[in-house]
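There's a structure below that I have some questions on.
Partial complex: the chains shown occupy the same locations as in the complete assembly.
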Amino acid sequence: MSIVFWVIKRDLLLAMRRKSDVLTTLFFFVIVTSLFPLGVGPEPQLLKAIGPGVLWVGALLATMLSLGRMFAADHADGTLEQMLICPESLSLIVLSKVVVHWLATGLPLVLMSPLLGLQFGIEGEALRVLTLSLLLGTPVLSLVGAIGASLTLGLRGGGVLVSLLVLPLYIPVLIFGAGAVDASTSGIGAQGHLSLLGALLVLALLATPKAVASALRISLE
Amino acid sequence: MVLTAESMLEATELACMRGDRILFTDVGFRLAPGEFLHVRGPNGSGKSSLLRMLSGLLLPEAGTVTWQGRNIKNNEEYHRALIYLGHLNGIKEELSAMENLKITCGLAGFDVEEKDALDAFERIGLFGREHLPTKVLSQGQRRRVMLSRLLVAQTPLWILDEPIVALDTDAIGLMRSLFELHLENGGMLIMTTHQELELSAGIYKEIRLTS
Amino acid sequence: MSKINWYKYSAPVTFYGLAGKMFPGFAILSAILFAIGLYISFFVAPTDATQGDAYRIIFIHVPAAWMSMFIYVVMAAYAGIGLAFNTRLSAMMAQALAPTGALFCFIALFTGSFWGKPMWGAWWVWDARLTSQLILFFLYVGFISLQAAIDDPRRSDRAGALIALVGVINVPIIYFSVKWWNTLHQGASISLTKAPSMAHTMLLGMLIMALACWMYTIAVALYRVRLIILERERNSTWVSDLMKEMK
Amino acid sequence: MNWGSFSAFLHMGGYAFYVWSSFGLSFALLAFELVQLSLRKRTLLKRLGQIQKLNEHRGNK
């Protein structure tokens, strides 16, 4: 069990030390969402309609871009080798790393989203649903993303590969996430969407650590 | 091939293939406490590959590696008994020597006291540099950070890939005496190096790979 | 050298010969079926009352769409077997099937587009079925590029297998999520106009074309797997014997 | 037989562009796959021949 402690402590320490890595993701999220009004023009009605979609796409892209960092540094400097030959369960290590990844990328996005939502004129219940959907959805993005990140470790142009691999897997999350807000504004109620997101989260929590562990073993052959 | 009580690590008929090139076949040895196995050979002959195989990072094309009679694959006990240090440093540039040491040891399953760590750094010649981020250290100092793990660890088997590269003569002397102590205490050592390094303790064994 | 376990290499050797023998049969069969299918599509099947002759695209569109889905499942099954039992041949089969599957997927996409333009007036709409087909295409491309990016065949087999399996679990999730998304949003403005009461000949034509596609796929996969085997075993003795024979 | 004349056949009831593009491109792609496979076979055989030569060369030494 203490391995979890050490992995989390180490990764948090590194995240603090490389603060700008965390900021990159957050900042990217802010940029994406703020550029849109500049690109599509200032009509409030239009902006309100596309707001939830833009925020969700932004969160998705921001997470996707941060995936490269999840294992790359550990791979390049040999720490990952040490983790593989360490006596503890690899799935546990993986899970700890994903948790820190989410704390450093997903959580800030969630905290930031109400503010950005306001910029698009999303308010009240809709804003609450948006934040909640992100809170449930971003951990799934981190978990599923870990599979892509581990499979492409050390490959030429890992970047595009990660995107290619995880994108199709992200789409259900995006649809339920952005859909939740629309459902709540159109009066259907967001309950269904949010429960589905929760189900996805549980599924991902159960299935991904093992998959990632074997992917890591494959990649470090 | 009868397994003697003492032989802890045993490799039989290992073969290694990289790309479409066969690097070596039929490599085997046994290692008992207090023995030192020197893997020699020219550049590119497969020394690093063999060491990675022995640590379980590379699956052998053929042959097996056993620890106390059990295959090392998914063998927790083996991984608890092992330290492997490769070409890569395995240290984080942003963290200080102290943080690096504490964390690698933590990951390997045991805690280091601040005091012991300071002792180790003093012995290995990093005194006064423990709290600098390792990226500002010189080439040799970075190697020392990595090697400091050997000073605090209590594991019986060390697998080291060119550990003394980039070290100055003082540091090499220190490493030599450290290795000797380890062997005297019944540890085992598997190592490659292109520089000469004569140890006055332990039983010397050698594997020579050709290219 | 004799110590390497040649047993696990033996399967590809025998399969290499077998595939060589089977290939011509499937190739000829597929050519004949394509000929019959095309004949039915253009000369036997009558012009549709509502869609005119544009509907004839169905004879290539639907078989291609079916193939793209089937092949993915078959491919994932092969990959899974390869991963579980460490049989190299099934991993090679998965690798051999992927490009053809992606090809059919692509065909389904653009024939659909070329159908959609005259029928709906748009090249593309974000309909559930279209969208999930597009995502399936991404899944194929992901699998293929992952394998292409890894030089070491052993790693590439295993990594590919893992992603194929993850993908196959996700296909139904994707399909239903997209469907739900779409039906919740969409007004009645556009929907995939189902051909009214599928005429007998139309069904027959589609089935024969689909069968032709199957034969084509098998033939091409066999051909490709032979190349993959040769490539991977290029340093083994049996390949060099083979080369001597060919001279 | 659906078509009064060959040109009616080509005209496809006004949908010629869409129908022929679909079928044409589809079969062109299938044909392309075949061509690409045979090209791949040719280069592979060439390479194998080279390896063969190299091996013989080494064997003679």
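Just so it is clear, A, B, C and D label the chains in written order, and each chain counts residues from 1 on its own.
Operating definition for what follows: contacts are C-beta pairs under 8 Å (C-beta built on N, C-alpha and C of every residue); 3 or more make two chains touch, one makes a residue touch a chain.
What you are looking at is a predicted structure, and each value in this text was computed from that prediction instead of being measured.
The shown chains stand for their kinds once each; the full complex in the file has the makeup A x2, B x2, C x1, D x1.
Just so we're on the same page, only the chains that are shown with their structure count from here on.
In terms of their C-alpha centroids, the spacing between chain B and chain D amounts to 54 Å. Look at where the CA atoms of chain B average out and do the same for chain C: the two points lie 48 Å apart. One finds 42 Å separating the Cα centroids of chain A and chain D.
Each of residues 152, 234-235 in chain C touches at least two other chains. The set of chain A residues touching two or more other chains comprises 221. On the chain A side of its complex with chain B, the touching residues are 2-3, 5-7, 9-10, 13-14, 17-18, 73, 76-79, 81-88, 220-221. Chain contact summary for the complex, chain C toward chain D: residues 42-43, 45-47, 52-54, 56-57, 60-61, 64, 99-100, 103, 106-107, 110-111, 114-115, 117-118, 216, 220, 223-224, 227, 230-231, 234-235, 239-240, 243-244, 246. Taken together, the chain D residues at the contact with chain C in this complex read 1-3, 9, 12-15, 18-19, 21-23, 25-26, 29-30, 33-34, 37, 40-41, 44-45, 47-49, 51-52, 55.
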